[in-house]
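After the structure tokens below, expect a handful of questions from me.
Missing here is one protein chain; the remaining ones are kept as they sit in the complex.
This part shows chain A:
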Amino acid sequence: MMYEDDVPPENRVDLAYSGLDLFPEHLSEKADRIQSLHLNNNRILVLPRAVSLFQELRHLDISANGLTHVSGELTHLPNLRTFIAKNNLLEDGALPKELGRCLSLQVLNLSGNGFMEFPEQIEGMAGLRALYFGANRLRTVPSEIKHMSRLEILYLGGNQISSLPLEVGSLSSLMSLVLCDNRLESIPPHLARLRNLRSLSLHNNRIAALPSEIIALRNLTELSLRGNPLVVNFVRDLSYDPPTLLELAGRGVKNSGIPYGEGDVPPNLYRYLSLARKCPNPKCTGVYFDARVKQIKFFCNIYA
């Protein structure tokens, strides 16, 4: 595999597709020579404490095993650069709490598992260069991700992510950002700070418009946008549902600051007036109830 070019063939052990039910602890007899271990596509359900016997291990692939638990002893491997555990049955809490202590780790692949939350331990891994978290069940990305300052590759395709924290823009080493097949409605303009970004994968999301700042990314040569409701000509396509008289009256009361108390209006109207929502356009002090015009970057009852 690509990543193990630093290991001579005689120090690689390939036991993929070997019908193993247990982690091959007996190999520890030759531990001083084993730098790369392929155990993918077996039936090893648990990565046991014995893994720490392999002190020379740099690359470990334990993908497609039905793995449910990763022992904390993994963090006792001083030379571990690559840990690949994709297509397993790992869920929230399956990773050792001390994973962040694995300072040598550069590539972590947890794609194809059942994580619903971004593991806290990973947030602090400032030395990680590549994180593959595709096809899990993530709904958000924590703002603490900004601590992963060496991250060059961030693969988050195939999750349920509906928004990105602006802190993703702080990942100054990022070269490849994959967000395809998610539920993003927008991306923060702060992504324009990713000077080293060469590829951005956004296809199959719910993005209506891109922040114009994105054109500042000089190194961005690959961009995928298909499968998004990008509005081509929003002026022409603008559809407008006029507000009701009730709504207009409500807006009038609220916008003019007309004082009223519970006894001044019927209870249903009093309740209605309490439902007024502030217009998200920071320049507009108006309110709306049900009807509003949603334009590309802002929506506002004044400009309706």
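Definition applied: a contact is a pair of C-beta atoms (placed from the backbone, for glycine too) under 8 Å apart; a residue touches a chain by one contact, two chains touch by 3 or more; residues count from 1.
The rule we apply is simple: contacts and distances are computed from a predicted model.
Per UniProt, the protein behind the absent chain is "Cysteine dioxygenase"; the candidates were "Serine/threonine protein phosphatase 2A regulatory subunit", "aldehyde dehydrogenase (NAD(+))", "Myotubularin-related protein 9" or "Cysteine dioxygenase". Among A:P96, A:P119 or A:G134, only A:G134 touches the chain left out of the display. Within the complete assembly, A:I153 is the residue of A:L15, A:A31, A:I153 or A:A276 that touches the hidden chain.
One of A:C180, A:L210, A:V253 or A:C279 touches the chain omitted from the figure, and that residue is A:C180. Summary of contacts with the chain left out: across A:S18, A:N79, A:T221 or A:T244, the touching residue is A:T221. Counting over the whole complex, chain A has residues 2, 86-87, 111-112, 132, 134-135, 153, 155, 157-158, 175-176, 178, 180-181, 198-199, 201, 203, 221-226, 232 touching the chain that is not drawn.
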